[in-house]
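Only one protein chain is missing; all other protein chains are in place.
The chains carry the letters A, B and C, assigned in the order they are written, with residues numbered from 1 in each.
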Amino acid sequence: MTFRFDGRTYNGFAGDTLASALLANGVRLFGRSFKYHRPRGVLTAGSEEPNALVELGDGAWREPNTRATVTELFEGLSARSQNRWPTLGVDLGAVNGLLAPFIAAGFYYKTFMWPAAFWEKVYEPLIRHAAGLGRASEHADPDDYEKAHAFCDVLVVGGGPAGLAAALAAGRSGARVLLCDEDFRFGGRLNGDRCQIDDGPGGLWAEQAEAELRALPNVQLLGRTTVFGVYDGQTYGALERVTDHLGAVPGLPRQRLWKIVARRTVLAAGAIERSIAFGGNDRPGVMMASAVRTYVNRFGVAPGRTGVVFTCNDNGWSTAFDLAEAGLASPTIVDARTAPARHLLERAAALGVRVILGAQVVDTAGAKALRSVTVALGDGHATTLPADLLAVAGGWNPTLALSNHLGARPVWRSDLEAFAPGPLPPGMTAAGAANGAFTLAAALRGGAAAGAEAACACGHKVVAHDAPRADDEPSASSALWHVAASRAKAFIDFQHDVTVDDIVLAEREGYRSVEHLKRYTTLGMATDQGKMANVAGLAIMAALTDRSIPEVGVTTARPPYTPVAIGAFGGPHRGPAFRPTRLTASHDWARAQGAVFVETGLWLRPQWYARPGETDWLQSVCREVTAVRSAVGVCDVSTLGKIDVQGPDAAAFLDRVYINTFSALPVGKARYGVMLRDDGIVFDDGTTARLGPEHFVMTTTTANAARVMQHLEHARQVSWPDLDVQLASITEQWAQYAVAGPRARQLLEAMLDDAIALSDEAFPYLACGEFAWRGMTVRLFRVSFSGELAYELAVPARHGRAVLQALMQAGAPMGVTPYGTEALAVLRIEKGHVAGPELNGTTTAADLGLGRMMARKKDFIGRTLAGRPGLVDPARPALVGLTAVNPAARLRSGAHLLKTGEKPSLEADQGYLTSVAYSPTLERWLALALVAGGRERMGERLTAHDPLRGPDIEVEICSPVFVDPEGARLHA
Amino acid sequence: MRIPCPFCGDRDVSEFAYLGDAGVVRPFPDAADAGERVFESVYLRDNPRGRHAELWYHASGCRGWLRVDRDTATHEVASAVLTRAPSL
Amino acid sequence: MPELDTTPRSAFDGLLPLAGPHDGLEVIDRDGCGLATLVVRRDARKALRAALISQYGVELRDGPVVSRGARISLIGTGADSWLAVSAGPNAGLYADLAARLAGCASLSDQSDGYGLLGVRGANAATVLQRLLPIDLHPDAFPVGAAAATLAAHIPLLLWRSGEAEFEVAVFRSYAGSFIHALDGAARPFRRSAAPTARG
Partner (left out) sequence: MGWRPRILAKISEGRQPIFNGMRYSAFSLAREALRGHRGWTPAWRDAQPKARYDVVVIGGGGHGLATAYYLAKTYGLTDVAVLEKDWIGSGNAGRNTTIIRSNYLLPGNLPFYELSMKLWEGLERDLNYNAMISQRGVLNLYHSDAQRDAFARRGNAMRMHGVDAELLDAAAVRRMLPFLDFDAARFPIQGGLLQPRGGTARHDAVVWGYARAASALGVDIVQNCEVVGMIRVGGRIVGVETTRGPIRASKVAISVAGNSSRVGGMAGLRLPIESHVLQAFVTEAVKPVIPGVVTFGAGHFYISQSDKGGLVFGGDLDGYNSYAQRGNLPTVEDVCEGAMALMPRIGRVRILRSWGGVVDMSMDGSPIIDRTPLDGLYLNAGWCYGGFKATPAAGACLAHLVACDEPHPLARAYRLDRFATGHTIDEKGMGPQPNLH
C-alpha cells in the first residue's frame, strides 16, 4: 500500500498502522509538542499515544490530532505533521524551548496585564495562534455518520485474553454477548507479546477464540469499536470506525455511534504501561517497552538498531529478549533494581543481553532522534551508551477510566504500586489487567470467571469448559516515578510539556490539591487525558508534600475514554435532517403555488404565496390581506393542536383547565378559552367546540400543542384522577382550512352543495357541526381570527389537498386567494387578537384585556397565584394598540416606548411593541404593545425608541382593535 | 438514565419529560390556607441529595404520568408507578 | 360545481419505495387501513372487554401488546388506550367502533392521523434496531409485542406481526422525515458499489 506523510510517498502493508508503517520506513520524527515544540516520535502503540499526532486527510476530510498509532493504514492515506512551521524538521516554534524558563507552568497568569487593551489585540492573538495543535477543516464534514442501538446481556469491553475468555464463557452459555475492541485486531497484548496458550502461540489462540465467537449466533463482535463512556442506567456509548480504514464507501457511514444497554459488563480493557520521568525522556526513539514489543512482534518492524531497555520490573526484560530473539543487535538492560529474579539473568545471559543493575537513565542525547543515553550507575559513576532506541518499562496502570465515569474513585494497590478499580458502576465487573491481574494466566482465569458470572446473573446456565492453559509469567515490579539525579527536563505529560519542575513550582505556589495541580500545570489535560502522565504526577506531588499517593488522590475521569468526533455524536441529524420536518396535507400544493414557508416549531407553514411580478413579501401579504377583507381567502390552519376531550366529566374537566366556563356551552357551539399556568400566567388559548354532550374538540396554538397535551394529561392523571375524561391528540387526523372574508359563506355554499345550511340563523357565529360530504366526514366551525365572516373547515387529512383545491375551484369566481401566516398575523393585529408575541409567558389574562373572562365561581388552574400582588398591580403593562403619528412611519416590534422627550433609560421605559403589521386596510403601520398602565392612557403620545434599527418615531396609544370594532363583519 | 415505565418497560430518559417533586399536592378547591399551600406547591419543592419522589411524563411513550422514586446523587431509579391507576 | 379530483392521498405518497434494492428489507405502504384511538372510560374496562369479544371476537389484552382479531387488532398504547387497526382497508372503522363501543370507550378516528407501514424481511429487525431505542430481539420483543417510542426524534408506534414483520405507525406530518431516517438506516443494506478513496 502506498501512503503519504508530509508530502513524501511511502509503502506499507495491510494490517499496519500509520505509526508502524512510518517506523518501518525509518521515520522517527512525527510531530512537535504543544508548548516547547520539542521534536517528538512515537511513544506507544495504542490509543494512549500523546506524541505521534498528525493531520489526516485533505480539504474537507482534514482531521487534526489523529494518533498515528491507531490509524489503520489504507491505500492512499495522506497525513501531515502539525504544530510546526515551516516544516517538521525546521520548526521556528522551537525557540519556545529556549524561552522555557520564562514560560513555566501558569506564567500567563502573572503577566500580560498591562496595558489592558493589549490583551485582546496583541497578547491573546499571539497565544491563540501559538496554541492549538492541528487545524480543523475549513469545510463542512463531507462524511455520513450513523447512530445505532444495541441491547445485550453481557457487554465485554476489550478483546484481549481476558475479554476473549469472558466472551467465550458468556457466549457458550447462550447469553447475548457484545464484545467490543478498539483495535482492528482482537487479541490485545497477545498480538504484541510472545506467549503460549494451550501449547501454541497466544496469537493463534486469539484467532481461534475469535472464530468460535463469530460462529455463535448470540454473540456480536464489534472490532474498531471503542467503548468511550459509561452512563446511567447501564448505558454505554461506543464508537465504531466503520470505514475510516477504507476510504469513502458509498452507503456506509464513516463512523457509527452505538448506544448500548447491557445488563452486565465485563471491563477487560487491559493496562497501560507507564513511563519514567528522566532527563530527555521525550526524545524520538524513547518508547514504551511494550510498544517496542508490539512493533517487533505484531508489525515486524524494528523501531531501532541499538536498543537500551530501562526498567524497574520483570516485564521490561521481555522487550530485551524479544529484540534479541528478533535478531536485532543485542540490547542492554538497565534495571533500577539491584536483584531481579535469577531466571531473568540466566535468560539474558543466554541471549547475550547486557545487564546493568541498580542503575538509572538520567539523560539522553540526539537532535531529532535518539543518539545515546546516559546511565547513572549504582556506584555513582555514569556511562553513556549509544542507542537509537530506548525502551522504558515503568510498570503498568490498569485501564480504569470507564470504571470511574459514574463518579467512583479507584483504590490504591500497594502490591501493584498502581490504582485498581474501586466500587464499579452497577452491573460491571473487571477482569484481567484492568483488574490488576497482570499475568496472562490470571487474565484468562479472571476473564472466564467474570464472563461466566455475568451470564449466570442474566439467567443463563454456564457449561464448564477447560480453561486455556498458560503460565504465570514473571511480573515482579517496583515503583520508579522519577529519576532524581536527572538535571535535564524530565517530562511527565509529554504532549503538554509538563515537567517535574512544573509540578515542583505548582506545589511551591500552593496548587497542591490534585485538581489545582492539574488546572495550573495542565497535567493530564492533553488529548491522552493523562493516560501516560497522571499517576506519575501524583506520585511526585505526594513526595513533595509528604503524603501517600492515595492521599493526594486522583482527578476525575470523564468520558470519552478516547476523543470522539463531534460529527459522530451528531449522527445523521444535521443540515435539513437536524430535526424532523412536519408537513401539512397540502404542503405540495402550497409549494406549487409559490408559497414561501416558515418554521413554526417543527412544522413548515406557508408564510405568503408569492405571485409572479411581486417584488417583495409585503406586496404579496398586502394582496392576501386585501383579498380576505374584500372577498375571501383560505389559510391552512392544520398545524393548530387539536385534542379530543371526551367522557362524562369532559365539561367539568375543561372548567378546571380554562379560566372561563365550558360546562354551559351548548352542543353545536364553540367558545374561545384561555388557560393559565399554575403561577397564574397565561399559558395558551384557542377555541374549543362541543360536538356532543360528552365530546369537545379543543384547539391549541401550534407552538404549544405538545405542552398543552402534557398539561391536560397532568390535570387528568395527577390532579384529578377521579374525573371520567379521556384525551386524544387528533391534530394529525384533520386537515383544517380557514375560509375568511365577506364571501366565505358564498364559497362554502357553492362547494358543499346542500350538505349543510349556512345562513347566519342556521349556522351563526361560533356554531359548529359535523356532517358528511362526498363520502367523507367534515367538521365546520364558524370561528374567526381575522374579524371577517369566517369558517374553519376540517376534513380527514388524506383529503386535505383535494379539499383545498376544491375550495380554490369553488371560490375562483369569488376571487378566492390563499393566504399565509404573515397575512394571518396582519389580520389578527388589525383586530387586536393576541398571539405568540403577547402570550410570552409573562403576561396575565388581565394584561391582555382578557381579565373579564375569568370565572369567579369556579376554581381553575392558576387562579390562586394569579391573585398575587405583583400580578394584579394596575401599573403592569397592558395590551394597547399603537399607530404612528406620521402615517408613513414604519413601526418595528421590539422597539421600546418612552415618554416623549425623556432620555432613554430603563427607568423611563414605558413598555414595548409586541407585534407590528402594515395594514393595507388602514394603509399604515399598526402595532400592539404592552404599556405600563396602558388601558388608562388612550390617546397619549409616546416615542417608539429602536436604537438598534432606526430613529425614534412618535406613536399614539389607541384601542388594540383597529378594524371593525363593532364586529359587524364577523356577524355578517 | 433509564426509567422503568410501568406500562412500557425500561425506557431511555430521553422519552420522558420532567416535572419535579411529587410530594406536593395541589390543594383544591379553596381550603382556608389555599393561597399559601398553592404557593408552596408551585415554588418550594423538595430538592434533596438522595432519594426523591418526582413526577415524570412518558411523553414519547404511553403518555402516562409517573411517580418515580429516584436517587439524585446516583441517578438510580428505585421504582416508578403510574399516578393514575388504570381504569378498572 | 365542476368535478374534482378527490383522490385521497396516502401519508407516504411519493415517498416509497425506498431507494433500493436492499438485501432482506421491504417497506410496504399499508394505506387504507382504518385506525382509531380507543380510550377506556372509568370503570368500564370489563364492559369494553365484553363488547370487544361479542362485537369483534377480540380478547382485549392489557399492556404494550397486540390483541389480535380477524377484523381488527388493538395495539396497546397506554394504560387505558389502544390503537384499533382494521385487518384490511376499512374507511368505516371509526364509525363502527363508536357505535358498538359507545359508553365504554372514547373513540377518535385516526385513519388519516397516522401513516401505516409494513417493514418486512430478514434485515427488518436490524434496520429498525438502528433507529429504535428499544430492544427488538425476539425474546424481548416477540411477535405480538408493541411499543410507543421515538426514533430519530420522530414519535411512532410499532408492533411485531411476525418473526420478520413489523408494522410502524407514524403521524402523517412526519412521514417524509421518517422515510428519510429509515432510508438512512437501510443504506448499509442497499446493494451498492465498492469502496473509493476519500478526498
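Convention: contacts are C-beta pairs under 8 Å (C-beta built on N, C-alpha and C of every residue); 3 or more make two chains touch, one makes a residue touch a chain.
The shown structure was predicted, so the numbers you read here are calculated from the model rather than taken from an experiment.
Chemist: What are the shown chains that the left-out chain touches?
Modeler: A, B
Chemist: Among A:Pro563, A:Pro648, A:Gly668 or A:Gly851, which residue is in touch with the absent chain?
Modeler: Among A:Pro563, A:Pro648, A:Gly668 or A:Gly851, only A:Pro563 touches the chain that is not shown.
Chemist: In the complete assembly, which of A:Pro201, A:Gly668 or A:Gly836 touches the absent chain?
Modeler: Counting the whole complex, the residue in contact with the absent chain is A:Gly836.
Chemist: Which residue from A:Asp198, A:Asp909, A:Glu940 or A:Glu956 sits in contact with the chain not drawn here?
Modeler: Looking across A:Asp198, A:Asp909, A:Glu940 or A:Glu956, the contact with the absent chain belongs to A:Asp909.
Chemist: If the hidden chain were put back, which of A:His245, A:Arg579 or A:Lys858 would touch it?
Modeler: Hidden-chain contact among the options goes to A:Arg579.
Chemist: Of the residues in chain A, which ones touch the absent chain?
Modeler: Spelled out for chain A, the touching residues are 34, 57, 61-65, 101-102, 104, 107-114, 116, 119-120, 124, 127-129, 131-141, 143, 145, 147, 229, 231-232, 235, 237, 257, 259, 405-407, 501, 505, 508-513, 515-516, 519-520, 522, 527, 529, 556, 558-560, 563-567, 569-571, 573-579, 581, 598-599, 677-681, 836-837, 840-842, 865, 868-872, 892-896, 904-909, 912, 916, 945-949.
Chemist: What chain B residues would touch the chain not displayed?
Modeler: 1, 12-14, 18-20, 39-40, 42-45, 47-49, 52, 54, 70, 72-75
We take it that only the chains that are shown with their structure count from here on.
Chemist: Which residues does chain A have that touch at least 2 chains other than itself?
Modeler: Residues 261 of chain A touch two or more partner chains.
Chemist: Multi-chain contacts in chain C: which residues touch at least two other chains?
Modeler: Residue numbers touching two or more other chains: 40-43, 80-81, 133-134.
Chemist: Taking the complex as given, what residues does chain B use to touch chain C?
Modeler: By the definition above, chain B touches chain C via 6-9, 11-12, 14-15, 60-64, 82, 84, 86-88.
Chemist: So in the complex, which bits of chain A are touching chain B?
Modeler: By the definition above, chain A touches chain B via 231-235, 261, 406, 426, 678-679, 706, 709-710, 713-714, 716-721, 859, 864-865, 867.
Chemist: If you look only at chain C, which of its residues touch chain A in the complex?
Modeler: Residue list for chain C touching chain A: 1-2, 4-11, 37, 39-43, 80-81, 105-106, 108-114, 129-135, 137, 140, 152-154, 171-178, 180-181, 184-185, 187-188, 190, 192-199.
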